[in-house]
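The complex is shown incomplete by one protein chain, all other protein chains being positioned as in the whole.
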Amino acid sequence: MDKDKAVLLKGITKYFPGTIANDHVDLQVTRGEVLALLGENGAGKTTLMKILYGMYQPDEGEIYVKGDKVTIRSPHDAMKLAIGMIHQHFTLIPVHNVVENIILGMKPKPGKSLRVENVAEDIKELGEKYGLEVDPYALIRQLPVGMQQRVEILKALYGEAEILIMDEPTAVLTPQETEKLFGFVREFTSFGNSVIFITHKLNEVMEIADSVTVMRDGKLIGSIRKTQATEGLLARMMVGRELELTTGEREKKSGESLLYVDSISVRGDRGNMVLKDLSLEVRKGEIFGIAGVSGNGQEELAEAICGLRKIEEGHIKLENIDICNQNSLSMIKEGIGYIPADRHLEGLVLDMSVEENLILKNPSDPPFSSKGILDWRRIKKNSKDLIRSFSIKTPSSSTKVKALSGGNQQKVVVAREIIIGTRLLVAIQPIRGLDLGAADYVHKALLEEREKGKGILLISTELSEVMTLSDRIGVMYDGKLLKIFQREEANINQIGLLMAGVTGERNGTNG
Amino acid sequence: MILTGLLARALQMSTPLMIGSLAEVFAERTGVMIIAIEGIFLLGAWGGFVGAYLSGNLFLGLLFAMFVGTCVAAIYGVMTIKLKQHQIVTGTAINIFAVGIGLYLYRVLFGVPLLPLTVDPLRNIPLPFLSRIPIIGEAFFTQNILTYIALLLMPIGCWILFRTRLGLIIRSTGENPEAVDSAGLNVEKVRLLTVLAAGAMDGLAGAFYSIGFLGLYTNDIIGGRGWIAFAICFLGNWNPMGAFLGALVFGLADATAIVIQTSGFKLIPNEFLIAIPYILTIIATISRKHFNVPAVLGTPYIKERK
Partner (left out) sequence: MNGMGQMDKTNHDENTTLEERMKNRDGKGWLILWPLLSVFLGLFSSGMMMLLLGHNPIHVYWDMVNFAFRDIYNIADIFAKATPLILTGLAFGFAFRSTLFNIGAQGQFYMGCVAAVFCALNLKGLPSLIVLVVCLSASVILGGLWGSLVGFAKAKFNANEFLISMMSTYVALAIMNYLLRGPLIEMKGEYPQTDVIPESSWIPSLLPHTRLHWGFIIALLAAFFAYFILWRTTLGFKIRAVGMNRNAARYAGIDSRKIFVIVFLISGGFAGLAGFMEVNGIQHMLVQGFNPLIGAEGIGIAILGNAHPFGIVLSAILFGALKVGGNLVVQTSTIPSSIIGIMEGFVMLFVILSYYIQDRISVSRSKRQLKAKERGGHK
């Protein structure tokens, strides 16, 4: 039938334990076009695409590729149908080189040798054709993220993909790299190929897409041509209501200096210096925001402040007392709260109950225990109080945290850290993966703590979040703070350029 | 004379360790630790003896040992890879089971013989020309067939692991199974087949103890040698050549203990010599960083539940 329909999904449904990830979703991709799959995090976009790529099996629904009904049991089947996928978390093997990573997926077939030299040659050619040059013999772990993404794309192209799924490909890219990626997408589709572009960023949709499919809570909300779409309309479809940023004027409260980071240098996990001579100051009653593309040393900075990472040079002072290179326990005792980037990995013990997670950082403090014996009555009372005041939705205080929704889990972390952080709060991506209501709640809580005179260091890759909440904004790039803006003088374009490492003095990027 | 004897013995003792640790290297490179290795060694020894005794043919004994090893590995593999149960827990269960079943089936087949049943163990085959080289000729080139097989397997293993697409797949599976899945390969199949092959090799290694030189089966014939092979894989940095060297060191320590014991040299208690390989393992384990450890070693691949 419709030969120009590259892909047609009909009524795809996928259950996960405890949730419906996709609820009768339809989707259609035309040849030679870019389809943007738009939705908030957790809307079910990735699940739907993993079904198309054969990594998940749908519980219900039909898949048509180029008009034929197909069953895709594995990525191998998908590849045979010329479907390729660039995952959000790259599926590359860090200790292998580029060629090895590309060979991995290829079956030897007549006329196409899989000798390393030949493949390396092919990769070079392919790279030149699409402007995706990369050294075939470089180890993946030595390549910057943008290059790793190229390898992922080359892998798909080498497998002769005609339908390319890209899952949030710009999340790890600078604006310049993003431009380059868009250039590739345009060229790739100009040959009659198709791209499904997963994103939650409206501006990207407007720039690159030919048509848009919007998902929310696992359901299809609608599909429209880009020409008929406006950002406002898409935003409404995506979140179900008009976006409302909690901006508004506010009183300047910042007082005396609280945290003083004095030209510190810190090593990353691989032993290289990721913070270089970085200085900043957080005052009482101030939110100091740090903007930047992820992986520029933000997490290391937070960990250094919270006593989780060794400081090679420089000092950190809390109200003029040197707190450099103490352990994390003494930082907790100093009143530094830390909302880490990954609540599952770093913030919570998922198999412990809500009440246990709420005392995770201070079980030995009164009234939770005395002489090493836990007082469960007091622990429960503490938990019930916090559940009420932070309106954490949980069946009971002794429910395991993993049974809670993401937003409520984050509230557990925030509640605990606000209690712990009597003086300073360090927060990385505090609304990561939350729905709007929960995100709003967390932001309000942070602003409330600011009102109480605490200092807050807010680190986020979402420029809008930083700009909305912060009193001052620093832009971080390659382990340095390039510039610090006052709230009033912050300019989104200038910050965007700085995030890419483009400073006024010298142009061009490096690293 | 003593030196020749020592070297010959060392090579002999290291033969099953080479085969077993090579098997472990392959399995662990796909992300699966064969914790059941001690049990597979034991049942391999059992299979080798039973096969050889009943058929009167040592070669059939070796084949049967490999078959038994594959079967046990299949149980272990299905439970840990397909059913995704914990490797250490499952392996321990199989090891306990192996001790019981080995003795039990021996009893079922042979009753309670007054004297332990024996077969003639594998004969040494002097290699033409090479075996005439002084000292090392007799030590290295007058061994039984399994030793030669082990010596051949090591470079072959190296070649497969680092020079072939199969090896690339195996290595990738232990580093990033999602990448392998995404590349259109079946992670569970790769793991299961590798574990089956490793089981066959472990069975062969176990058979060395029963029909390789003793010619009989007892329930304590392995006595922790499976664990040694397991440890050598760690020590050899998940590299066949490292495993080869590790096996030689352990074989040498083992041989020295035996030589000193039989020579009546009483200054060092025998038990300490026996303990040396284990102490060496501990020291080596704590004094070296395992930079090659496969990234997902010990974790099942769960596809649909992020």
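Quick notes on this structure:
By letter and in written order, the chains are A and B; residue numbering begins at 1 in each of them.
Operating definition for what follows: contacts are C-beta pairs under 8 Å (C-beta built on N, C-alpha and C of every residue); 3 or more make two chains touch, one makes a residue touch a chain.
Since the model is a prediction, treat every value here as computed from it, not as a measurement.
Among the chains on display, the ones the left-out chain touches in the entire complex are A, B.
Only one of A:H344, A:K380, A:R423 or A:R487 touches the chain withheld from this view, namely A:H344.
Across the entire complex, the residue among A:K66, A:R150, A:R432 or A:R472 in touch with the chain not shown is A:R432.
Across B:V32, B:A231, B:V249 or B:V296, the residue that sits in touch with the chain not pictured is B:A231. In the complete complex, the residue from A:L233, A:L308 or A:I419 that touches the missing chain is A:L308.
Even with one chain removed from view, chain B keeps its contact list with that chain: residues 75, 79, 83-86, 88-90, 92-105, 107-108, 219, 224, 227, 230-231, 234, 269, 271-272, 274-275, 278-279, 281-282, 285-287, 290, 300, 302, 305-306. Contacts to the hidden chain, counted on chain A, fall at residues 15-21, 23, 40-42, 44-47, 59, 88, 168, 171, 200-202, 235, 243, 245, 294, 306-308, 327-332, 338, 340, 344-352, 356, 359-361, 363-364, 369, 372-374, 400, 402, 404-406, 409, 429, 431-436, 439, 460-465, 468.
In this section, only the chains that are shown with their structure count from here on.
In this assembly, the C-alpha centroid of chain A lies 45 Å from the C-alpha centroid of chain B. For chain A in complex with chain B, the touching residues are 16-17, 53, 55-57, 74-79, 85, 87, 89, 91-96, 100-101, 103-105, 108, 114, 155.
Those residues of chain B that touch chain A in the complex are listed here as 165, 168-169, 171-172, 175-176, 178-186, 303-305.
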